[in-house]
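Excluded from the complex is one protein chain; the other protein chains are retained at their positions.
Naming follows writing order (A, B and C), and every chain is counted from residue 1.
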Amino acid sequence: MKNIDGNTVSAVLSNVANAIEANKDYLCTLDSEVGDGDHGVSMTIGMRTARRALATLENPSPEIAFRTVAEAFADEVGAASGALYEGAFAAAARAVAGKATLNTTADWAAIYEAIAREMQAIGKAELNDKTLLDAWLPAAQALRTAADEGAPLDEGLRRATAAAWAGVENTRHLIPKRGRASRLGERARGYQDAGATSAWLIIKTIEQSLAPAAE
Amino acid sequence: MKNIDGNTVSAVLSNVANAIEANKDYLCTLDSEVGDGDHGVSMTIGMRTARRALATLENPSPEIAFRTVAEAFADEVGAASGALYEGAFAAAARAVAGKATLNTTADWAAIYEAIAREMQAIGKAELNDKTLLDAWLPAAQALRTAADEGAPLDEGLRRATAAAWAGVENTRHLIPKRGRASRLGERARGYQDAGATSAWLIIKTIEQSLAPAAE
Amino acid sequence: MKKLINDPFDFVEEMLEGFCAAHDDLIKRVGRRAIARIDAPIPGKVGVVVGGGSGHLPLYTAYVGKGGADAAPAGNIFASPPAKPILEATRAANGGAGVVYFYGNYAGDVLNFDRAAAMAEAEGIRVATVLGTDDVASAPPSEAHNRRGIAGAFLVVKVIGAKAETMADFDAVVATARKANANTRTMGVALTACTVPANGKPTFTIADDEMEVGLGVHGEPGVRRTKVVPVDTIVDELVETILGDLDYTGSDVAVLVNGLGATPYEELYVIYRRVKQILDARRITIRRKYVGEYATSLEMAGASVSLMRLDAELHDLLAMPIHTPMIRQF
Partner (left out) sequence: MKKLINDPFDFVEEMLEGFCAAHDDLIKRVGRRAIARIDAPIPGKVGVVVGGGSGHLPLYTAYVGKGGADAAPAGNIFASPPAKPILEATRAANGGAGVVYFYGNYAGDVLNFDRAAAMAEAEGIRVATVLGTDDVASAPPSEAHNRRGIAGAFLVVKVIGAKAETMADFDAVVATARKANANTRTMGVALTACTVPANGKPTFTIADDEMEVGLGVHGEPGVRRTKVVPVDTIVDELVETILGDLDYTGSDVAVLVNGLGATPYEELYVIYRRVKQILDARRITIRRKYVGEYATSLEMAGASVSLMRLDAELHDLLAMPIHTPMIRQF
């Protein structure tokens, strides 16, 4: 098993940027159904800016890597997703402050929990409100359970991805309670939430990027 | 042979209105190729208004019937075609002033000549400038020749229609010298002139409407 | 959708560059994504900050100027600005008498403006927020406070800007802003979709003979999709819905007929003609009228009708002059 240091975290977050950008159109299409069609654009702008900034860092700490992403969202994004991810990545940064490596399942459980908690604090959404929390909350919970059970990191991350995807699929059956789709009520049922989908993409990319290191 | 009095002229002009309106889209499409796509609209507005006004007249003289059409164009149309037809129908009215019937080939030759001459005076176009004169000038000439040869009215009108159509077909090979298409030069070659086409429609409808009376 | 743009990700940046260059006599840049009127901040005047996603010009950046807003942050296309440019706009607008925020009631905007407000208050700037909620199609009357803000924002900003220009104090400006919004209702119809440049595909598809009634200004679904009918029939539905939502009996009103982008001005005047017929028949008196493009949705075809119920104060404030990059009233 390799050390997951700040450089690795930075590489992981760059992979996330690539994954988001590769799925820009898919995320926009989902957001078009009941929203304004820009979710893939907002996430791409944030993560692209983050990737550029990450590339300029020399041996960042994990905290700095996460904070750099938070700043990219703070500077460039806006929108509902921008406010949420700015806060979420800042919370992740605080959660890893002082740590040189993030090798354990518990390390990442703390990160996911910080992200989900901060998003909830900012956006006031609950589980089943058909938002990105429907991916982040189950993912954080699955990872925490894995950590409590002593599961290795790669297994924990896999479980988190699976939980996130189940959450995404579940959004299809929900009526939105937050965000611009919330005014549509019943008419928004049947559509998969864009924000939950990009959340799952992030979670899945972290898992896959860390797989070699976490084995 | 029946008398072609003012009521007959009025009925003929109403037929012309119907024919123009039935071909509105065709004329617009022709004008779209090299112009602004409104020729069928302008002619329809003029002839519709004329038809309504003609319907209110009681036993008009031929002069009044033509003048009514001129006034409809003057009030409602504008555009190149409106200015030309306002003048043309006014000239036709002057050409038949004082006449109760228009039974002879010479009567109609005088009308077509007055129309063509006035249009030339107003628009300053020559034969082969790719305008409605490419229908009116040959039609007037054919009718005059028929009159000079002592041909009966129905035959004269048929020859006028044929000459007008030949003129319309010829416009396809011409470069426009007048009107908004004139700036296109070579690029306008190959397209049939909208104004010449509506002129032929008028000429043909007059012929067909008068056929029973002119036999 | 074809667009006259370069890299779609540079669009807002290049647009702001051109906007600021074209109007350097009236406005100035106060941040990478924030502008302010050239003479801001005005000492002792309550500052007015408006803003939201880009793609709606003249809303909101072109509402900044004398008699209008003091400053505006500009977000990406259809995306609320982040807190940072909102804070920059807030500082630029602050003449020491506090700052009033007015923007459309959208989740993203609320999140970001609220953050900025907290940051501004931490710096000692007093902030109050008034949300635009004029879109009657977006929620039933019982949830009127949850409605979206659409074109009626123009009338409300016109009122707030004028009120602040009179040097009214903070509480008075806030109270008037709330009154203006509470008396404003809008409903619209869209005939075609629009395309977020960096997305590249239309936000929705709509058949060649259909229209969407009550559509949101970002392409969010409306209340009903139906065949296109004569515009008088459409206007009847829009105005009747508005009149059924708020009691305008015997009132003076301001009318705003707003084009969404692609609809010709000629059509807007046909709509105004019908609105006037309806209001005349009901003895509702049109005291102020605005016909044009005041809040667009990129190249969307469609229009909305807004009615603001007027008291003497609202009337007089609407009648005051305004001079911004795209809104001018003598």
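Note that in this section a residue touches a chain if its C-beta (ideal position, glycine included) is under 8 Å from a C-beta of that chain, and two chains touch if they have at least 3 such contacts.
In this text the structure is predicted, and so the values were computed from the model without any measurement.
Student: Quick one: jot down which shown chains the absent chain touches.
Tutor: Within the full complex, the chain not displayed touches B, C.
Student: From the listed residues C:97, C:191, C:239 or C:284, report the one that touches the chain absent from this view.
Tutor: C:191
Student: Pick from B:76, B:154 or B:169: which residue touches the chain that isn't shown?
Tutor: That would be B:76, which touches the missing chain.
Student: Consider the whole complex, including the chain that is not shown, and state which of B:64, B:106 or B:122 touches that chain.
Tutor: Going through B:64, B:106 or B:122 one by one, B:122 is the residue touching the chain not shown.
Student: In the full complex, which residues of chain B touch the absent chain?
Tutor: Contacting residues on chain B, toward the hidden partner: 24-25, 28-29, 32, 34-38, 40-42, 44-45, 48, 73-84, 86, 122-123, 178-184, 187.
Student: In the full complex, which bits of chain C touch the chain not displayed? Write them out.
Tutor: Answer for chain C: residues 2-7, 11-12, 14-19, 21-22, 54-55, 57-58, 62, 189, 191-192, 208-209, 211, 228, 230-232, 234, 261-274, 276, 289, 291-293, 296, 298-299, 301-303, 323, 326, 328-330 touch the chain left out.
In the analysis below, only the chains that are shown with their structure count from here on.
Student: Tell me the shape of the graph of touching chains, choosing from line, ring, star, complete and other.
Tutor: Topology of touching chains reads as other, fitting no named class.
Student: Could you please state the distance in Å, as a whole number, between where the Cα atoms of chain A are centred and where those of chain B are centred?
Tutor: 74
Student: Averaging over Cα atoms per chain, report the distance between chain A and chain C in Å.
Tutor: Once rounded, the distance between the two centres reads 33 Å.
Student: Among the residues of chain C, pick out those that touch two or more other chains and give their numbers.
Tutor: Residues: none.
Student: Which chain A residues touch at least two other chains?
Tutor: none
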